[in-house]
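Note that this complex is displayed minus one protein chain, with the remaining chains in position.
Read from first to last, the chains carry the letters A and B; within each, the first residue is number 1.
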């Protein structure tokens, strides 16, 4: 019988990623590398005002550049269907980065908006010509200064899926009455994702069928959106994205480059490639919102939280943007008697923001976890002890059950691994030679859940397994992890499983976002494997046979296949409905999250204030760890991005003009090798009983809490509290 | 933008090419010029590649100095034993600049002529009198964190970005320059100009002049020298403040001192005021601080770069302190 085979136990093994060789030999073909006969090249011309109208566009010089095929502007571009209205019942409707109908209007909505596209025989000619297009504008008054707009902030729209606030008791009153209280203001600057691969699109029309090569985190939503904009049935659009050179949220929406490349290809009848410059990415792909946050905490002398207030002001663009859920973690982390959470928004004439790794929690944990550390000093209680004293049994807001809550254990294990007991609490009390040394801790928190995905699993008579699902490999090791899950589910060796992904021609995959892709694909994969085994058992009752191969051979079939999901219109609709129902049901029953504890050691130069992170320990709970090797990498990656957020990253938006002034990797400082110490990551490994395969998310958890752990360590080293990121030397002098 | 290209086989050909046409640029390692051309900031009609000229030697000079060919790559300069022994400050300055890849490309001559990293210089949509003479300066009142505080004018506050040139300024290097008119020797202090009301004129070189070598005089005190760079990350970033220093101390008193600053000046900044104060002072934090304050008294700051005064004070003191024989590097008193 088939079930007699021994499980292979691939899940939990630190296997090498399956695409490692492709990526280390230069064989991996990214989107910008696709070529077609007759390929033309596009370049964008960007607006240099934040709001107003184009009164003249001078394109003659550009058109005269040898090799230029056309210069598209709002005057001559082919029509586009308008951006579809967003609907909560159709997640793909939210995929447009902005609501602007590019090249269909003379209106300018942000500095950087594409106002013309040059198409030429080669990229050099296109770039040269784009630089020669001159625009004249009638500017109108633009609101671009975030800090200056704080007073105009309005409450964020709230929905059951993304509540913009919460309230328990009367936190302000409790704060006023608290024996010990702190009321603090924090700020975080805008950030950009800066995936190393700039966005690139290759678009090819074959009659009324469109093929697009583009690195995306949302193949299916891209396809739906492109179909809507070009008035096509979704089946006539194909999106290929086998390699994605980093996403972090930046490749989760459709930005102008994608639309305009397809438009340029339609206008010229040529296949067209647009490879954005680094500056082009800054000007046309949104980043993380800045924030102004208030965290106020009140406590009894023994450290019991009586009041927790967390409010935020963030921004969106006037033409779109994502209201960032900054206070989410504050609903769940501490057993405060009274809680008040509020999120407010300002809308500015800037390129709309978009989720960037752990939107909400990345910056929200900075404020909350710094405030808790400050309170610990105020109370003269160890910061970890203070957290343990306020560790809730159930969700603090409403008493809902936690599906898995292991934060206290993360702190216990982490403290031991890190050597927290060696820390002397007094600021400036620890030294290493001339350096000041500091240790800080903070909690990591990220909500968990899963989408829906279609999948097929095929078992062949030669014993191999083919898993097909159009998910995205953005560096997480997704194909490797799913192969491990399939191997165990079907009791075959890991090497026998091949996973196909990254193509809209495959069964519809989920969005690679919200740290939900692995669990989502796993859910469908496990269900499909179950179906497949059932069919196989039925078959085996007829044929007999000791192995999969034997059964199929005796049945005289080349393979057997199981399928989850349906790509029909009806299938998609019911899928969506199922997802929404499940989401609502699950939210009523449990609070689900991945969690962890960060421990950071810094040394600070006593003369110059230079901060170097010298040691890091993180103990995390991400449910079942499918592949410890790639999971460690996910967590480390989040921590490294957090180090950048803590110490050096800031997108400079000139408040006079709304223009990004450092659209480059030389002036936007992401961490380099020398900034990153060895990072010790470990996992508790307890499966989440409510998640498919027990799997919680890993991609975003790492960055949450990092900036707070660094800031707390810097305080311990120097005695200075820096509440405005990044913690640059000027703030420590 | 397209341009014509000539690979000069010898110095004379290169000199003739730049003499014949003002719109010609000399191309060394390309690490700055290629970027600026791509950004549309430099738009030469013709580019003369000088990397094949025989200017790649490092030679010992009879007077105890060293002659460095203009086309010596930064990485070779940093690896040179003679330079490392006599002028550790120069080795360190070079190694603190850019990345290993760029140091393998960049030349000594080109490094001296590299242009500012001011955000408004790099942005074609902004007003910048360096890029377009007379157009003003959007950095004033804008993001000026990386701008200068010394040598600025109301027309320009852009900082000179080089690390190497700061060490060369400290060492009183002499720049050998050739043109069809002959050879001249320019003391480094006279190579770079303050912006004044012509920020686009950055050096005293004529457009047809070629840097052929940099000569380092014998500077005995430089054997005890250091370069210290403070930046926004641990490596691969331009200086917020950098300090090149050499110090001679006898019986606790400063007997020789050389000091130059990077990241704070509109040109590589030789801190002559500070040097004057240092001589004869006790080699202590207090003495070093007095010297730093004397130099920085002239600083003109913006809200964004005001911190550089304090950062420069502290970095100067910290760098000098490490040069005191048997100094107490463990303790900071500031």
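We adopt the following convention: a contact is a pair of C-beta atoms (placed from the backbone, for glycine too) under 8 Å apart; a residue touches a chain by one contact, two chains touch by 3 or more.
As a convention for this text, contacts and distances are computed from a predicted model.
For the chain that is left out, the UniProt protein name among "2Fe-2S iron-sulfur cluster binding domain-containing protein", "ABC transmembrane type-2 domain-containing protein", "ABC transporter permease subunit" or "L-lactate dehydrogenase complex protein LldG" is "2Fe-2S iron-sulfur cluster binding domain-containing protein". Listed residues B:55, B:167, B:234 or B:278: the one in touch with the omitted chain is B:234. Remark: the omitted chain is touched by one listed residue; of A:109, A:186 or A:243 this is A:243. Summary of contacts with the chain left out: across A:474, A:532, A:691 or A:714, the touching residue is A:474. Residues of subunit B that touch the chain left out of view are 1-5, 7, 27, 30-31, 34-35, 37-39, 47, 49, 51, 75, 78-79, 84, 88, 91-92, 95-96, 98-102, 104-105, 234-236. In the full complex, subunit A contacts the hidden chain through residues 16-17, 19-30, 32-33, 122-124, 193-198, 243-248, 275, 277-278, 474-477, 629-630, 632-634, 636-641, 664-666, 670-674, 676, 678-679.
Rule of thumb we're sticking to: only the chains that are shown with their structure count from here on.
If you average the CA atoms of subunit A and of subunit B, the two centres end up 41 Å from each other. Those residues of subunit B that touch subunit A in the shared complex are 1-2, 40, 117, 119-120, 122-123, 125-126, 138, 141-143, 145-146, 230, 232-238, 240, 307, 310-311, 314-315, 317-318, 329-332, 334. By the touch criterion given at the top, residues 48, 111, 128, 131, 433-434, 605-610, 612, 647-648, 652, 654, 656, 659, 661-662, 664, 666-667, 669, 671-675, 728-730, 733 of subunit A touch subunit B in their complex.
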